[in-house]
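Notes follow the structure.
Omission of a single protein chain aside, the complex is shown with its protein chains in their original locations.
Coming up: chain A.
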Amino acid sequence: MVAATYQLKRADFIFKNDNDWEKILDKTLKRAPQELINELMSSELKGRGGAGFPTGLKWKLTAEDSSEQKFVICNADEGEPGTFKDREILSKVPYKVLTAMAVCGHVIGSQQGYIYLRGEYKFLVPELQKAINEFEYYCQQTGHEFSIKIFLGSGAYICGEETALFESMEGKRGEPRNKPPYPTSSGYMSQPTVVNNVETLAHTFTIFKYGAKKFYDLGVQYSRGSKLFSVSGDTPKPGIYELELGMSLQDFVNEFGDGDTKAVQVGGASGFLVPRKRFEKTTIGYRGKLTGISLPTGGSMMLYNSSRSMYNVLDNYLEFFREESCGQCTPCRVGCQQLHSGIKAVKRGEKPAQYLDKLLKLTETMQLTAKCGLGQSVANSFSSIVENFREEMIY
């Protein structure tokens, strides 16, 4: 076992001012696409929405496609319970995101970008549109061809899944597609599309400004760079913090806990619940050989102290999934309903405690057979809560 000994290290890149975006844009657009891809690849930046796909590779694959029409989409459908960082980026440093989108357009060969903004953030539109207008005006003046449109969602968690997002933008129900084909060859309007999380784009700005090394030097092996964390729940200092990846959960709890932290939900409702006894052994970052038990996160960190019933927490998550499941595939639609009704029945004593094992089996089936990440990841929080707090589920 490799013990986690990393300390909590603060970083400050994302919210550093974006006043110099014009300079960075001009400078970066003069460089060859292949050079920019290499720069991104060597930074080892991975998607900050939670899935952690290497950003450079995504751009490379899309750039290699020979289609005439391609799209750049900024995924601002931040719906995972416990995350609120993307809104902050879009309201504080929007030009970083817009610049990164234009650079992506230059790399892959696209003149059209979209920001898919969740309906809950509609109040951002006037300010964001103002920034876009100024950005597009500058692009016109300097001869860069790139335009950006805001596409507003209407209250559907699943539309943050990239293929459901395409369906939604095409005027359909937000139901995920089968993969492959992947968005890099067939995305929005069946054209090659890069979909990047807001924070990922903001990090590419940092990389193009300071070079890949500055980013690569942060974090640990396999989990390079810094990341925004949305901290909420039982903590004296809820908010958004930029930290280097690779910290141990114990260090995190020492910093943000209220002294009585019983468990931390890493990665939102679709992530994992880590009980106190595992804080030491758990690191926050992408999966890798060296980091022991390493949990990825889109940034959502929810702390629970001993006054919280884990049954209530799970009940709340399952109600969320039951409502947000798109209903397209049976494992997820029926599975979420059965899990939710199942834990209620056990709690009321209508089913024996062993019924929980049946439900755990059901989550395994969902993990194997559900069509998209939503149905597959319900198993994460369900099994980590039921296995660690079984008695709270029953009594």
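Rule of thumb we're sticking to: a contact is a pair of C-beta atoms (placed from the backbone, for glycine too) under 8 Å apart; a residue touches a chain by one contact, two chains touch by 3 or more; residues count from 1.
Operating definition for what follows: contacts and distances are computed from a predicted model.
A chain of the complex is left out here; the name its UniProt entry carries, from "D-inositol 3-phosphate glycosyltransferase", "NADH-quinone oxidoreductase subunit E", "Ferrous iron transport protein B" or "histidine kinase", is "NADH-quinone oxidoreductase subunit E". Residue A:I240 is the one among A:L40, A:I115, A:I240 or A:V378 that touches the chain not shown. Which of A:W59, A:F279, A:Y317 or A:F389 touches the hidden chain is settled by the complete complex: it is A:Y317. Summary of contacts with the chain left out: across A:G174, A:G225 or A:G375, the touching residue is A:G174.
Among A:L45, A:I148, A:A212 or A:V231, only A:V231 touches the chain that is left out of the view. Although one chain is not displayed, chain A still touches it through residues 78-84, 87, 118-123, 151-157, 168-174, 189, 230-234, 238-240, 265, 269, 302, 308, 312-313, 316-317, 320, 323-324, 326.
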